[in-house]
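Note that this complex is displayed minus one protein chain, with the remaining chains in position.
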């Protein structure tokens, strides 16, 4: 998987870090798959969900699979509460996230 | 300093950990000096000061110098508020603590 | 001893205030020995209300009086009532694609939510930890 792009963020992703998150969530150039490594993210609010949604859609249009690796149950749960479970590809295990990406590769 | 005994504690040393602190603060056998390495202690209450006082006095009677290395300013300050600055040998720097110990050695 | 546990904090309605207020709420609930799962969800819901006050309430306000207040009060039996209040102006707005998750999240977690928009916005939430996680 030489063209796997890993984007790692950590800490609390809330309204105060929206611009930072938007800036980090880019995948220019020739990318085969994107792993959003949020294993060390301890909190996410809905402003980040919106950013994730935009990013995942853009990648979908480009045919690039995305997987979101989460550490805290808070992030997995806010995705469900927002009704985005079927849209945002959230994984608790790195291996599951990578499997998802390799299956979705072009 | 082959007979330097280092006793390290960490976290919050309060009433809930008094027995643990009492148990840890022992220096049996042939000890030349004791460094209480509290660099990772983040909080101390007065019950710990009492334990420190007993230990330092016992060591004093045995002629064994003691140095308390502190990390958080809270610990240095509670010693002052308790009026124990002249009795408890508190140091902010490891090198100062070690110098104090080597000067006090038998 | 009879007064219920409570927490009230007022801060400037700026983005960095959200985390500090969530942390205070989390430590308050932790001190009450509430379950971690319930704490996660309550902090998530209150966090959304705080983010709304910070993001929307003062869009056209002058610099003074940009404040947001969090009030939380625990009743027995695992109930918590919380209120997030600002002195701004509620913005009625058509649903925007990819936005509008905040209040939905609040409603998913709280067993009761009431929104009052007089002299600012007040979001009152009732959390019943005995009934939480029902959706998951």
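We just call them A, B and C in the order they show up, numbering each chain from 1.
The criterion applied here is as follows: a contact is a pair of C-beta atoms (placed from the backbone, for glycine too) under 8 Å apart; a residue touches a chain by one contact, two chains touch by 3 or more.
Source: prediction; values computed, not measured.
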item: Visible chains that the absent chain touches, using the contact criterion stated earlier; value: B, C
item: Positions on subunit B where the hidden chain makes contact; value: 12, 14-16, 18, 43, 45-47, 49-50, 53-54, 72-74, 77-78, 80-84
item: Subunit C, residues in touch with the chain not shown (by the definition above); value: 1, 3-11, 17, 20-21, 23-24, 26-28, 30-33, 65, 67, 69, 71, 85, 87
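We adopt the following convention: only the chains that are shown with their structure count from here on.
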item: Pair of chains ranked first by number of touching C-beta pairs; value: A-C
